[in-house]
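Structure in structure tokens, see below.
The complex appears here minus one protein chain, its other protein chains still in place.
Moving on to chain A:
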Amino acid sequence: MARVVVDVMLKPEILDPQGKAVHGAFGRLGFDGVADVRQGKRFEITLDGEATEERVAEIRKAADTLLANSVIEDFTLHVETADVEAGQ
């Protein structure tokens, strides 16, 4: 079983109120030296079988239309195989 991981982040120029709030909390709790915080979303999608090129392309399409709002967000996608998981 293969796993596809999609990381979604707001585009760099878009305001991130959640990240801003977390950044504020860093300072209040004494964690110094933090210049900025941006918060994103991570999706771990487990496939029924192997991560063939076609299926990854399908997930990429889903990421572009469903998981990320391409107007304000970017995403990256990578495949993790079961072996990699086991080896960790």
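Here is the rule we use: contacts are C-beta pairs under 8 Å (C-beta built on N, C-alpha and C of every residue); 3 or more make two chains touch, one makes a residue touch a chain; residues count from 1.
The rule is short, and it goes like this: contacts and distances are computed from a predicted model.
Chain not shown in the complex: UniProt lists it as "Phosphoribosylformylglycinamidine synthase subunit PurL", one of "Phosphoribosylformylglycinamidine synthase subunit PurL", "Methionine ABC transporter ATP-binding protein", "2Fe-2S ferredoxin" or "Membrane protein". The missing chain, though absent from the display, is touched by one residue of A:Lys11, A:Lys41 or A:His78; that residue is A:Lys11.
Within chain A, the residues in touch with the undisplayed chain are 10-17, 20-21, 24, 69, 71-72.
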